[in-house]
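My structure is below; once you've seen it, I'll send some questions.
Every protein chain of the complex appears in place save one, which is left out.
So, subunit A:
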Amino acid sequence: MLVFENVSKVYPGGKRAVDHLDLEIGEGEFICFIGPSGCGKTTTMKMINRLVKPTDGKILLNGKNILEQNVVELRRSIGYVIQQIGLFPHMTIRDNIALVPRLKGVPAEERNKRAEELLELVNMPKEFLDRFPHELSGGQQQRIGVLRALASNPPLILMDEPFGALDPITRDSLQAEFKNLQQSLGKTIIFVTHDMDEAIKLADRIVIMRAGQIVQVGSPDEILRNPADDFVRDFIGKDRLAEAQQHFQTVGQIMNPDPVSIGLGATLSEAVRTMRRRRVDSLLVTDDAGILRGKVTIEQIDRNRDLDAAVADLMERDIQTVRADTLLRDATRNILVRGSKYVPVVDARKRLIGIITRTNLVDVLYDSIWGEEDDEEQDAVVNEAAAAPQTGEGS
């Protein structure tokens, strides 16, 4: 819905704030512009509603060049929220929310209704309508700031670090609230921030800028997994990358590559013997090509008793598997929610290549808590050593 074509902004004095920028933004997308101060992110955003006039290039909104539209009409059709909130202190909350409809000549009654509707969206009681901005807390004020931008139902909303001046707790709750609101209303959002956590939390796509140019565009996952260069890596920060690495660990990286399996043709007595030898209570069944066919458990064998029967007749065929390149966080949810003790890992051709057990998950959890810091790890080892004899005696 919004297209930047080779857009530049040169300020008098020759400073290039935005340098040949190309970008396409789809309907309903939540885009975060992020970068160090002076990278041109705010300038880029302000060019959309012509608070800043582009020096060069075209910006198309729904196919129409914004420079050829009436500037007042254009601005009334785009929502705008700023960090300093910018509510009009001499107007009631009602008048503040319904300002754009008022400018558009919507009758007072309709405006009132709209203001009440909107206030409900953020779960604020009607009494607030007749108060003045200074009677509200910062978080409440910015909620009204957001509502004001929504008042005439614009499809596109520009936001310039809207939550930057709020305290962390209020910021968190407003971010979550706003993300919900955006998704339920289907608005397209251009959101400028310098807070990477905020961008990761909110954005569908992040646009990282430096010196007026786009360095990388991608979903938060893409950017965390494949930072384009050192600048992006620095900007994301070591901690976040390390965390992301954990986040993007695949099943293949942590699985046990030696699952206990048995051939299709084996008998149940062979199966029991394998179980006893490997000290497990179930076996994965594979065919000659190593393709996973099913599993047998000790309970099934116990019920059957005919020890000469083939494993293939008894096995459970419908079993849950996971691919080695699946992200661990997705697989974990499955394992934990379904309550399975383990999940076999297969490759693209369904061949059994490993297994994930709850023990593996414990290892991962342990690493994520104690893995990074050395001294704490040593503490943990000492604890473990102290605890070991006890478990030995107990069993």
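Just a few scattered comments:
Rule of thumb we're sticking to: a residue touches a chain if its C-beta (ideal position, glycine included) is under 8 Å from a C-beta of that chain, and two chains touch if they have at least 3 such contacts; residues count from 1.
Note that in this section contacts and distances are computed from a predicted model.
Not every chain of the complex appears here, and the one that does not is recorded in UniProt as "Osmoprotectant transport system permease protein", selected from "Twin-arginine translocation pathway signal protein", "Circadian clock protein KaiB", "Osmoprotectant transport system permease protein" or "Acyl-CoA dehydrogenase". Among A:2, A:100 or A:215, only A:100 touches the chain that is left out of the view.
Considering the whole complex, the residue from A:8, A:92, A:112 or A:334 that touches the absent chain is A:92. Remark: the residues of subunit A touching the chain excluded from display are 49, 51, 72-78, 80, 82-90, 92, 99-100, 103, 123-124, 127, 130-132, 134-137, 139-140, 148, 158, 169-170, 173-174.
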